[in-house]
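And then subunit A:
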Amino acid sequence: MKPLSVVVRTGCDIFAWFLIIFGAYVIIHGDVTPGGGFQGGAVVATFLALLLVAYGWNRLSLWLNESIYNGMLIFGLLCFIILGFMGMPTSFFYNFVAIPAAEVAKTGHGIIPPSGTIALMDIAVGIEVTGGLSLLLIYMFKGIHLFDNYEIGGESGHDR
Partner candidate 1 sequence: MWNKVFTGFGYWDVISWLIFFFIASFFALWLRSIGRRDYKEGTEQDEIYWSGNPVPEDGAEISVPASSSYWGFRKALEPYYKVLVAMHSGHIRDYVGYYVVTAALIAALILVV
Partner candidate 2 sequence: MIGNAPFLIVGVLFLMGLIAVLTEKNLVKIAIGVSIIESATNMFLIALGYRSGGAIPVRFLAGGEKLMVLPTPQALTLTAIVIAMATTALMLSLIMLLYRHYGTLNIDEIRRLRG
């Protein structure tokens, strides 16, 4: 796939970074506004989609590091389940950092009660989805050239 024209590339260069900011905004405010981890993560993953379309795989693969996305995937998932485990003495997924509504009213934190682990889990899911969807894009793009390098059946050992 050849890179697109310089106008498209410049446009994508500019907007791709704003997409990350917007996605991060959606992730972080996921507990109080519409949106959340998955939606924000999907928006962040659009960053890679834009660059992939604008530059093509050959240019992109020069500086793309897959293991970062892999790491994000694992980190997000582990954060999520560990946050679940941390509520364990009470119950699994218990919201252990939340401040009870009565105390919020006393101290006057504002109209939004702090949501505790929900916000943290939202961020964890956002990180995970970012990694996962970006990896999905990368793998599906690679899949176009999947068997170009080796014969079908290169992996031996099972019957055919």
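Keep in mind how these were chosen: all candidates are chains of the complex that A comes from, given by their letters.
The criterion applied here is as follows: contacts are C-beta pairs under 8 Å (C-beta built on N, C-alpha and C of every residue); 3 or more make two chains touch, one makes a residue touch a chain; residues count from 1.
Note that the coordinates shown come from a computational prediction; the quantities given were computed from them, not determined experimentally.
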In-complex contact of subunit A, chosen from 1 or 2: 2
Contact footprint of candidate 2 on subunit A as seen in their complex: 32-34, 36, 38, 111-112, 136, 139-140, 143-144, 146-147, 152
